[in-house]
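Missing here: one protein chain of the complex. Every other protein chain is in place.
So, chain A:
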Amino acid sequence: MQFESFSDFISMGGYGFYVWLSFGSCALVLSSVLISSLFDGKRLKQQVRLQIEREARIKKAQQEQAV
């Protein structure tokens, strides 16, 4: 461990603002790319699921009409 205390660690020898700005924005960019990619997949699957349900409903209605 290079730092004596936790506040030493946060201050980074006076460069704390720049170091934490870098690591913070990096974490923000990485996590937002990850979350949006996962969310896209969820949304796509949901779309397909809705389409399947819709087609099933249409089919059912057609069958009922035919009877």
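Following the convention adopted for this analysis, a contact is a pair of C-beta atoms (placed from the backbone, for glycine too) under 8 Å apart; a residue touches a chain by one contact, two chains touch by 3 or more; residues count from 1.
Quick note on the criterion: contacts and distances are computed from a predicted model.
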{"item": "\"ABC transporter permease\", \"Peptidase M16 domain-containing protein\", \"Peptide/nickel transport system ATP-binding protein\" or \"Heme exporter protein C\" - which is the UniProt name of the missing chain", "value": "\"Heme exporter protein C\""}
{"item": "Interface with the unshown chain - residue positions in chain A", "value": "1-3, 9, 12-15, 18-19, 21-23, 25-26, 29-30, 33-34, 37-38, 40-41, 44-45, 47-49, 51-52"}
